[in-house]
Every structure is written in structure tokens, then in C-alpha cells.
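What you see is the complex with one protein chain gone and the rest in place.
This part shows chain A:
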Amino acid sequence: MVQTQFNGSELVVKALKALEVEYIFGYPGGSVLDLYDALFQQSDIEHVLVRHEQAATHMADGYARATGEVGVVLATSGPGATNCITGIATAYMDSIPMVVLSGQVPSNLIGDDAFQETDIVGCSRPIVKHSFNCRSAEEIPTVLAKAFYLANSGRPGPVVVELPKDILNPQLKFNFNMPNQIEMRTYNPSVKGHGKQIKKAVEAILNAKRLVIYSGGGVVLSDTSDKLKELVETLNAPITNTLMGLGGISGTHPNFIGMLGMHGSVEANKAMANADVILALGARFDDRVTNNVKKFCPNATIVHVDVDPTSISKTIKAHIPVVGCLATVFEQLLSAINASSERIDRAAQEVWWEEITKWRAQKCLAYETNPEVLKPQTVIEKVYNITNGDAYVCSDVGQHQMFAAQYYPFKNPRQWINSGGLGTMGFGLPAAMGVKMAFPENEVLCVTGDGSIQMNIQELSTCLQYGLAVKIISLNNRSLGMVRQWQDMQYGGRHSSSYMESLPDFVALAESYGHIGIKVDRPDQLDEALKKAFSIKDRLVFLDIRVDEKEHVYPMQIKLGAIDDMWLKKGVKA
């Protein structure tokens, strides 16, 4: 007999299947036991059991960043749900499509301070794109369809769905009605750029003498890097990427002038400061880019394209705002440029490129090596070489994150995965696991440090259970390196709580979790260790690499200065 009636838990599973979900990252508990029972009795969706719910959110997040699909999390009510908060905020800040299914106490107990009750919709309200309190089993398919639609349309973001225990009750059966199409009268993410604005934008671009294209995470999220490349090459414009936008254009493209912002390249920040027209694409003029907004690029006409109107003129006034989905706006810009009778002033552009070449000649990423002490930059460069620049690089947060961004040129979008907006330590390992789940054949790295890795190190256990052969590249400086750097530069070298005493033996730790650990103490051991590590394809390898604890990340913007006021190295201004 064909089943035509389903309980609430089965409705959740059926809806997720209809939404083409392959993986759920989660952790069971009292309020979601019925749902876990329904998951147990099917094989289309794989549930990945983490060791801490925060890691489930980062895994789903890494999976979403690498694939462009919605990452799905399942947690129980109360502590399970609150443990997701950091991961939800991380996804929110970087506009990552994610749906978090949270259990809740039965409806008749809500508000009674019942066991493991938390108002998770309330707790997460400031850090979600939207949230739903599911109030009946019948509405589950519609709510989930809406949640997925919201999470991955317009400016993507996390959506929380609260499921009270009583609506998951296996005894009560309902029909399954999955909506074919979702329409919401209050939600219409605008797609097409306004014709007049496109015209103005193209006029400004074609009349520019010192144009810079500044692209962000929006290009990566909208899968429009091909269009970006076409635009860059049509205009022969210099292009810089934000931290979130790296890979939007290949890091080896001749027009790429590096990342901009706090630890951006001198040439990128100088080009921005001296530009007469800035074309911002899917970027949001974050404070880590602009430095002092009052001194920001005073002579530039700013053309700002974004799908989210709130990003436009939030921190920096846009002279020519264009609200629209990048996929469409790129087409509009390209066809308007081709149709225009105006042409770029190639002579002026040549002068502009000469100027940029001079800034490039400062070689702002050059650093001094030492035969006794390994430099973190060297590690990233060698990892780049041995992976042929093809690996997925998932980073934690701190100095190692900046070194990875600077010294590993990314060929492709979605190859660089890091918590840019929230800056969440502990993100790297679970994110790498989520990527490895999606792309088991690819090399997936977690670039981390001795501080960050310990914030979700329990997931080494999950890696063993699911055979996730991630490479952990831990730049061990026995310090919270970025904190220490700021203390060196701004607090007279007083290292308040920024050093790690009693670090574990990471090699032994990795081995106790059933993985392979390799220690590197000296520069001359690095090549051999990397060779060994990268010859292993089916096991997780933890590389504990001792690097110089005194090293600082340069270049670095000078506090309160203009975008291009930078330290090139200790005591030397760019």
C-alpha cells in the first residue's frame, strides 16, 4: 500500500528531500527525537553527527560556500539551539544560505520555562534573514519551502525554523502538500538594475581616466566571476577584491592588483585612493576596507552595485547606486558598454597602469626569511606550490587567515572559505569538513593556528567517523598572533592574555583521535613534511608547524588614516 498520510517528522524529511537536500549537519536531543527516528528510517538524506552544534552550523556553512546550495542544520531545543548562535551569526555576516531547524518544547509548554526551552527565534532575531515558528504539522512543507527560498535568493542568509515537539508527533498523520512555487507579497528581491542608473554608471565608467573595479563576496555568491572577468578585460581595468571576494577573479590575472583594505596590497589601496571612478560590485565598504571613512577616496565617483539596497550608501555615499542582482547587472553593463558610442581614453589608462606598476614595484608582500625560524608566509607559499593552487582553503581567524589571503592566489571563486564578517575563531575546521563532504576528491585545507584550532578541536572525532581527510595546516606561534600584533603596535608590547601556555602535543592529540600528526620545528623540515602530508589522500593529516611568534602581518593600514595610509613593515610607511 502506498503511504498517503505522514506524521510531522516524516513531513520534514519528505520536504527536505523535495528540496534536494543531501546532508544535514546536526546533533540529537529530546525535542527532536521523533525527527531523528524518521531520519533513521530513510537513506536519501545523510545526517552528519557533529560533536558540538556550533560545528554543525560551520559545516553547513562551509558546504554552502563551496557548493552554492543551502546548508542544513538540525539541533535540539535549548542548549542545542543556542550553541548554533555563533554559526548563524557567521553565516549572516557573510550572506551564506543556511536553514537551521531547531527543536522546541511542546506548544503547550512554550513560555513555561520548560526543560531545555529557549526562545531561539527571539535569540537569533538580529542575526537571521528571517525565521519561522512552525505551529502545525500541515504547514511544515510550506514553511520549509519558504525558508529555503528566502535563504538562497536575493542577498542570501540564514533562516531559522522552530519545530515544537508536538507537531513532530509520530501518531498524528497528515497529507503532504509541497508548494510548487513560493510567492510572498512582502518579498521580491529586485533583480534588474534601473535602466537610467545603468546608463549613468556606464557613462562614468567610460569617461574614467583612473578606474578601479572593487569586487566583493557578492560576485562569489552570485556565481558571476566569468562576467566579472569579461568586464575587467573589456575595460582593461585594474581590479581589487575584498577578503570575501577573493577568487572572484583569478589571483594570477594580470589585472588583479591584490586584496584591498586593512591588510590589502599597497597597489590596491593606492589605486583606490587615487581613482577617479570606483566601480563597486557586490561589496559593502566594510570598515576593514575603508579605514577612516572621512578620508575615503575623496576624488572618486562611486558606482555601487548591490542586490541589497541597505548596503548602498550605508558607510560611503554612492554617487551612482544600482540595485540589482549581479548576474543581470553584469549583462546590462556589458551590453550598454558595447552599445555606447563613447570609448575609454586608452592613453589616460596607460598612464594609470604605469602608476599602478610603480606601486606594485614596492613589492609589499616581500618579507625577510631566517634559516633558524620558519616564517608563516613561507608555509603558505609552499602549500600553494604543492597544491598547485587548486586546493579549497578554509581558514580560521587571525594572522594565518591574512597570510593565507595574501600568499595563496585563488584561481576560482568558492575556493577560499573564511569567516570575513564575523571573524569567528573555530570556523576553519568544521567549514573544511563541510567542503570535504561536498568534494571528497578534492584537496581541502584548514589553515589555522594554535588558538583557533582549539575552538572546535573536538570535531577531529567527527572527521574520523566520516573519513574526512582534511589537511590541517596549523601555524603554531604559541600566541594569539593577531592580538599580539595589535598589542605590539598599539599597547607598548604588553601581551595581555595573548600567549598560550600548556599547549597540547598536537601530534599526539591528532593520533589519539585516529589521525596522522606531523610536527615541523625548523625551516629545513618543511618540504619533507609537506611532501609526506600531501602524499596521504585517505587520512586526516594534522601539520603542527612551529612558526615565528614575532612575525606581524604587513602591509597594514594605519589607524584612522586614509585607505592607503599603510605600514609596509615595522616603522616603514608605504
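Simple rule for what comes next: a residue touches a chain if its C-beta (ideal position, glycine included) is under 8 Å from a C-beta of that chain, and two chains touch if they have at least 3 such contacts; residues count from 1.
One rule holds in what follows: contacts and distances are computed from a predicted model.
S.K.: Identify the UniProt protein name of the omitted chain, choosing among "Acetolactate synthase small subunit", "Stage V sporulation protein AC", "Diguanylate cyclase, GGDEF domain" or "ABC transporter ATP-binding protein".
M.R.: Looking only at the record, the undisplayed chain corresponds to "Acetolactate synthase small subunit".
S.K.: Which is it among A:Ser313, A:Gln362, A:Asn412 or A:Gln458 that touches the chain not included here?
M.R.: A:Ser313
S.K.: Looking at the whole complex, which of A:Gln3, A:Thr186, A:Ser341 or A:Ser497 touches the chain that is not displayed?
M.R.: Selected residue, touching the omitted chain: A:Thr186.
S.K.: To test your reading of the contact rule: which positions on chain A touch the chain that is missing from view?
M.R.: So the residues of chain A touching the unseen chain are 121-122, 125-126, 129-131, 133, 150, 184-187, 308-310, 313-314, 317.
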